[in-house]
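Since the structure comes first, as structure tokens, the remarks are kept for the end.
Missing here: one protein chain of the complex. Every other protein chain is in place.
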Amino acid sequence: MSHYYRLVVSCPDRRGIVARVSGFIAGHGGSITEASQHSDLESGRFFMRYEILADSIGMTSSELKEAFEPVAREFDMTWALRDTRRRPRVAIMVSRESHCLVDLLYRWTAGELEGDVVGVISNHDDMRSLVEWHGLPYFHVPVAADDKLAAFDEVERCVEALEADVVVLARYMQILPPRLCERYAGRVINIHHSFLPSFAGARPYHQAHSRGVKLIGATCHYVTEELDAGPIIEQDIHRVSHCHTPQDLVRFGRDVEKAVLARGLRWHLEDRVLIHGNKTVVFA
Amino acid sequence: MSHYYRLVVSCPDRRGIVARVSGFIAGHGGSITEASQHSDLESGRFFMRYEILADSIGMTSSELKEAFEPVAREFDMTWALRDTRRRPRVAIMVSRESHCLVDLLYRWTAGELEGDVVGVISNHDDMRSLVEWHGLPYFHVPVAADDKLAAFDEVERCVEALEADVVVLARYMQILPPRLCERYAGRVINIHHSFLPSFAGARPYHQAHSRGVKLIGATCHYVTEELDAGPIIEQDIHRVSHCHTPQDLVRFGRDVEKAVLARGLRWHLEDRVLIHGNKTVVFA
Amino acid sequence: MSHYYRLVVSCPDRRGIVARVSGFIAGHGGSITEASQHSDLESGRFFMRYEILADSIGMTSSELKEAFEPVAREFDMTWALRDTRRRPRVAIMVSRESHCLVDLLYRWTAGELEGDVVGVISNHDDMRSLVEWHGLPYFHVPVAADDKLAAFDEVERCVEALEADVVVLARYMQILPPRLCERYAGRVINIHHSFLPSFAGARPYHQAHSRGVKLIGATCHYVTEELDAGPIIEQDIHRVSHCHTPQDLVRFGRDVEKAVLARGLRWHLEDRVLIHGNKTVVFA
Partner (left out) sequence: MSHYYRLVVSCPDRRGIVARVSGFIAGHGGSITEASQHSDLESGRFFMRYEILADSIGMTSSELKEAFEPVAREFDMTWALRDTRRRPRVAIMVSRESHCLVDLLYRWTAGELEGDVVGVISNHDDMRSLVEWHGLPYFHVPVAADDKLAAFDEVERCVEALEADVVVLARYMQILPPRLCERYAGRVINIHHSFLPSFAGARPYHQAHSRGVKLIGATCHYVTEELDAGPIIEQDIHRVSHCHTPQDLVRFGRDVEKAVLARGLRWHLEDRVLIHGNKTVVFA
């Protein structure tokens, strides 16, 4: 099967970036199979993502990176180049609700994700059998109210041991400490069970029910120190009516959460999400 | 064409309400063409809406009301009965943006609304020609920053002169004074250019853009004294991405606003919206 | 936990049905927690569904049925009354694609379905481990091209052995023989991977791709002898663009299929779907 070199760039916008980068790739015989660009007129920043057929270039990804380095420097780029054969490693963290976990495990086994789930960390032991049936290690790390730091040290060791590139909070009902947020900045993806910024905080479906809204939603975002305020990757909604109880909202919510988290993770794994201050550029 | 008696009821829930009401109607030979019920388990309140073929009952609506009175008293009902030949009169208030007004005027002339637009009130003179082309009176009531009360007295006189049953704030960018809110409680419908409770207040599309949300929305609600906090009738959303400028969001927003306001007004005119504290029951 | 008697009725429309039925229930002290009615003006047929708190009535469901019999006869009703403690038994049939099966098994274990999955029948052996992990029997019934009838005899025996009330074709890629369709009329639910009536038949996503449509869909319907033509219960769509390959369409399709099938089955199990000729009334 073909593999690709995926080049993701952000830099101050100026003339000639596309010409320089595409010229560089063409100069090495590279075949571009997918190209996306965006100029943010407000901030004057430029974003691009190229998918290059690896076989069309007679270089390893390391060689290509080295060759690209001067171009990157010239345009003051923040950039990354990844060989898609190097599949990102995904650690999933859950609490007691399994819907997002079941969904992600299905998508992984069905080959829908360009990455591999490598293990699950939970503050409860409920999902062990499910996870182990999928042949994955399960780490039960209880989070005691009076000793959270110790627990999160253990979580951090698990993430390290799994050599995870991405951590997915698939309804992990604990707040990560600042140290973890910072260390894995841009690599921890959360699903929030609300259409943020509405109903940030606890029990959003009950809040939504009591406000009488006609739509509920879910938000997939990167985790930052400020709770529920990180860059949004994806959102979606589900229609509700006066007929529906808070329990119905929870049930509908599960479906939206699964869908939104799966899309967000998928795009992240395919290097389609570029963080830009507190916002994202998503080349979906 | 057939006309209907439309019976709308809310009362404390208890056994036998449906039997009593449907028995009453059947006893008078009434043919029910549409029936909706809802029991709110939380509050213990019951809601119903019946559409009765008028010709199937040998009574005027006044006679039917009189006959129903004892039933209503027995169950402590808040209720209304309307002959659909008595079409509600709709006053529209606008400021400078015409999209909702154009849409409502089209729907009215196309026969989509079960009511009649009877006049337009505005704090600007911009829409006069459009409104008068539709054969409707146009009231230009400027709202001076330093004498709002006088302006709203004039607005109130216009609404009275129009004998309006409903007032639609079709992007009327002024805040109604408490007196008007109270006097026309449950009869003033606003379209808010945001997915409330997100981004209440001014320039919501710019707020949404700067928060980087992936969906924007609009909310149709009854106006109450507390700004943007009245019972929600309908909401909808439009998908946006990093490509879109605040101007694009405004443009998409117009489409959602039109659609949401039109649905909300339509349901109100068809007696499908029952207010229940700060929420609504919508028999759509 | 409360249980309910659920009464579902269809009959020729005439005055007094609601009064008679609700009077009957009130006469026995019954508390109606959900009520839905529909008069089909074209065909002159009436449909209703009542949910009655069982404890509010001092009778078993058999006694209630017996008592209701004269009312049913009077109005020439097709009707059913079910005690919700008697949970429908669901047999699932699959082929090689697991997405719908995984989804339904999750929903069942999460308590989202008002019924119980009791076994899985497949023409392949691929899903055995998954199904058995859920503690369910798995029947591998190969369907040889030259001896389909024998295979379907075996299928029929399995369904019988499972005492299934409903059979769900969760991407079972075989066509049921007329005998089975007839025997289980109104009780076999299929998910078709297309927005019917577009692209009936084989490989609908490839058909959709080659026609260049901008939306793909899925349809949940009752199986009848005429292929892909039975009463539709639910449909939904997913947006696609020129970027998407047939494989992407297949992947999006899986998500729509899961969602649409789950909704259709849920409504069926809650007695919300009434068949009406080749159409359905869905009291969702």
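In this document, chain identifiers A, B and C correspond to the written order of the chains, with residue numbering beginning at 1 in each.
Quick note on the criterion: contacts are C-beta pairs under 8 Å (C-beta built on N, C-alpha and C of every residue); 3 or more make two chains touch, one makes a residue touch a chain.
Quick caveat, the model's predicted, so the values are computed rather than measured.
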- Spell out, residue by residue, where the missing chain touches subunit B. 98-99, 102-103, 106, 110, 112, 133, 251, 254-255, 259
- Item | Missing-chain contacts mapped onto subunit A | 15-16, 18-20, 22-23, 25-27, 29-35, 37, 39, 41, 56
- So which bits of subunit C touch the chain we can't see? 38, 40-41, 195-199, 211-215, 217, 231-237, 241-243, 245, 276, 278-282, 284
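As a convention for this text, only the chains that are shown with their structure count from here on.
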- Query: Do the two copies subunit A and subunit B share over half of their interface residue numbers, or under half; same or different?
  - Reply: same
- Go ahead and note the Å separation of the Cα centroids belonging to subunit A and subunit C. 36
- Chain centres from averaged Cα atoms put subunit A and subunit B apart, in whole Å, by 42
